[in-house]
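Every protein chain except one is present and positioned as in the full complex.
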Amino acid sequence: MLAYSLKKLLQLVVTTIGVVMLVFFAMRLIPGDAAAAMAGDTLSGAALERLRDQMGLNDPLLVQFWNFVRGLLVLDFGRTLTTNLPVSDLIRSAAPITLLIAIATIILAIAIAIPLGTVAAFMAHKGHKTLDNLITGLAMIIDLMPSFWTALVFLLIFSLTLGWFPASGPISWDDPYSIVMRLALPILVLSLSQVAILARMTRTAVLEVLSEDYVRTARAMGWSELRVLFRHALKNAALPIVTVVGLSFGNLLNGTIIVEAIFTIPGVGTVLINGINSRDYQLVQVLMIFYALLFVFINFATDILYRALDPRVKF
Amino acid sequence: MIHQGEITAPLLDVRNLRTEFATDGGTVRAVDDASFSIMPGERIAVVGESGSGKSAMAMSILRLLVYPGRVVAGDVLLEGTNIAQLSERQLNQLRGRSVGTVFQDPMSSLDPVMRISKQMTAPIMRNLGMNYKEAHAEAVEWLRKVGIPDPERRITAFPFEMSGGMRQRVMIAMALSCRPKLLIADEPTTALDVTIQAQIVEILKKLTSEANTAMMFITHDLGLVARLADKVAVMYAGRIVEFATVEEIFAAPCHPYTQSLLRTIPSPTALNTSRLPQIPGLPPDMKKAIQGCAFRERCRAATDICAREAPALTDRGASHVAACWQPEGLGSSPIDAQPDRALRRNDGPFRDRVIVEINNLNKHFVSSSFLSRTKRNVIRAVNGVSLRVRQGETLGIVGESGCGKSTLARLLLGLEKPSSGEIFTEGLTQMVFQDPASSFNPKMRIRSIIEEPLLVKRKGDWRTRQARVEELVKLVGLDEAHLDRFPGQLSGGQLQRIAVARALALEPSVVVADEPTSALDVSVRAQIINLLADLKQELGVAFVFISHDLLTVQYISDRIAVMYLGEVVEYGPADLVFNSPSHPYTKALIDAVPIPDPAREAKRASAVLKGELPSPLSEISGCTFATRCPLATEQCRTEKPKLRQHRKSREAACHYAK
Partner (left out) sequence: MSNTAITPPERADITRFFPVKTVMALRRNRFLSNSKMIGALLILAPLGLLILCAPLLPLQAPLQTNLMAMMQPPSLEHPFGTDRMGRDIFSRTLEGVKISLQVGLSVAALALVVGMLLGTLAGFFGGLIDRAIMVIVDIFMAFPSLLLAIGLIAVMGTGLVPVVMAIAIADIPRFIRLQRSLVLGLRTRAYIDAARTVHASQFWLMSRHIVPNSLAPMLVAASISAANAILVEASLSFLGLGIMPPAPSLGNLIREGQLYMEQAWWISTLPGVVILLIAISFHFLSDGMRQALDPRSRK
């Protein structure tokens, strides 16, 4: 277990270094350079050169890279071009909102998807196809609905038509009510597709376990279907489900970018899109790394959790 | 219908049971109109090939079938209660408590994430009304009874920490711990090695007779039947075709299928000088409705009525029924039209020309862990093996699983590189693999499959290659119509023939066959064995025949090498090794092989080899067999015996071989 964790940790470090390098060097590939892209047509000649100097773009590439890495290590990410605010402040205010959305969505999705998937699997196992087909069919359709479109439809129905939730407005940590009202719809929209993915995966995992020999053994020992389901099937299916939750977290992050844009929520996604639109590549690269590390870390955590749950790998 | 000698009521009475699986290709009638009964304390064996419906029948009794399986008709009376009419809840009262079950695959039959203690104590607490402490003590006691060393400690283990044999013991302990009146054991030893199988069978016999537990023992091994059953039900294509006492089944079988099966097993007694009788053809496709007698296409005694109407079970003696229109079945006529050819031993002109020589061959697999590169695990898969194969002879290699047989084969073929030692071969070495299903590229037609070696070696032009392919396919007893099929469209037996054809394409001097018959149905095995024996005689090609099945190896081989933990412990002429083994391990192996003859089985001492194979990781300084050897002395534990010639043309690695 320890050896495994260390190995995974090493992998995590390698990947992190790779991510930082990839982002940094990819951003240098932008035609022209960051300064020119930022300035557009407004500056020329000497002024542009000054901006380059100011941005450190005239330093050797490796020096630039070292400065960048050092900045990351001390959490000094520089300032934004448009508003001249420290990027770290921006992240500090945006990240909690994005994380809150993500965590609430995961919890909600797990709470709905696992029972749903289990029921579908149980029905399929027993040969009652109708309910199973209904659940899997719905899950597939929901999974394939473009999330921005679902969000718009929800916005149209629940905000614009029914007026249950405000479509815009400030989000303040001092006002929990505003948070709940503003984040309810985005979380709902994101949960829908997460539920769809997780329910399908749960169904697959549970269905597979239900046809295992040890489930038959449990039945042959006279245990009731419910006990077989809870004590044996779900416990064993938990392992693959944990992995899927980790992997679908990437999907979830994708989704937050979109719902933040639609529901005008000042999360990391909104900062990112604004950064791209204003060609603030310093900002963009920091945010890319933020997302990647979050995702990598979640997967590291689920890997470790998987190992911890499975007695077969404790040596 | 079935006569019972005793007056007591039967424990289990199955009447006209019919079970179906709804599949895409059609409805499979897995059990058709099965009727039989089991008396208290009686041991019934159910024999039949895979797919004949044995498991489906066993599962139907307790209604344990899962979708798409379904019991469609029939009654099952357990002590007079009709199980078909019970609710799920009432059924759960019977399962585990009145009827215990042990399944085939011990590796997957226990919940992998639950400790043994929990899996065992819960049913005891529920069924025997004990509290946890009592149940735990009871479970430990049962583990001791089934022969698990140090049960107090082992009970806290997870299943993955135990070997297959140990897990099967746990399953048996679990099934018997609630003191059922009937134990259903579905091929409980099929996945295990012979020595472990012998131990498990001994335990089952002992424990069931102590508690007067009846047992329904499902197997495809007639030898096991002779060893433990009181009565035998023979199944074919979903039907019980014969049911009788074990003595009658072996002494006076009535159904042509039973008769044929008994004759296709190599006899362990004398030198085998004639080819094995073989049942022609294949079992029927269960997805199609079967008209008339299901066996008729393979039956030499079939007449017109057999095609029209399925025979019912009729009386053939006091407690003997069979389902065949012919009163005597085949009688004494042979089971197929094959000429009864003499099986020549290796007496050709080349007999002493050595074409493969292996000197002090080693293959060690090293796995190092991530943290400490120094703490290395070394598996000595092949350890100092020296062997010779002579032109045109068959060398049999036997040993339990994990003893290094397959690694040796792969080394011979150059698929693995030896860690040290040398292999000299004259000519090409080719291979026939165990699993026909994965031996062929499923996307290629048989024609291209046989052609592939010729193509790789650029032998001849297209026309000569085609001619060669057609010649080869005939040589292995198939015809050109098979060449345009895909592997998925042929049966296992046919595929093994194709494998032989492919192996012979480049005219090799040696063909290594690694368990070529173990994935095949019993009734098809003899066909492949005969084919190999014929080819050896006709082509003068040498075979290395690897198998865990001693009777078959003994039948087909000129010489035998017995392997244990990567080493050859005995080597010599087949009949001599088999009839007067020099090494204690060889003797134990032979003792463990069940012989399809109840009289001989009854007389045999149950001299069961104790213990299990030591871990391949452990380093043993003395004799590798010392941990299990009944003759082991202090010298054995410290000094390693070398393989040496102790008698004319015989070698053994034992200090005390004479």
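General remarks:
Each chain gets a letter, A and B, in the order it is written, and its residues are counted from 1.
In this text, a contact is a pair of C-beta atoms (placed from the backbone, for glycine too) under 8 Å apart; a residue touches a chain by one contact, two chains touch by 3 or more.
Everything numeric here is computed off the predicted structure, so don't read it as measured data.
Across the whole complex, the hidden chain's contacts among the shown chains comprise A, B. Check B:S509, B:Q527 or B:S547 against the missing chain and you find that the one touching it is B:Q527. The missing chain lies against chain A, touching residues 11, 14-16, 18-19, 22-23, 26-27, 29-31, 140-141, 144-149, 152-153, 155-156, 160, 249-251, 253-254, 257-258, 261-262, 272-273, 276-277, 281, 284, 288, 291-293, 295-296.
For chain B, the residues touching the absent chain in the complete assembly are 24, 278, 280-282, 285, 297-298, 338-339, 341, 410, 413-415, 428-431, 433-435, 438-444, 449, 452-453, 456-457, 471, 474-479, 481-482, 484-485, 488-489, 491, 493-494, 499, 502, 506, 527, 530-531, 534, 538-539.
FYI, only the chains that are shown with their structure count from here on.
Averaging C-alpha coordinates per chain places the centre of chain A 52 Å away from that of chain B. Within the complex formed with chain A, the chain B residues making contact are 62, 64, 66-68, 88-89, 91-97, 100-101, 103, 105, 108-114, 123, 126-127, 158, 160, 171, 174, 369-371. Residue ranges of chain A in contact with chain B, taken from their complex: 2-4, 6-7, 125-127, 211-214, 216-225, 231-232, 235-236, 239, 309-312.
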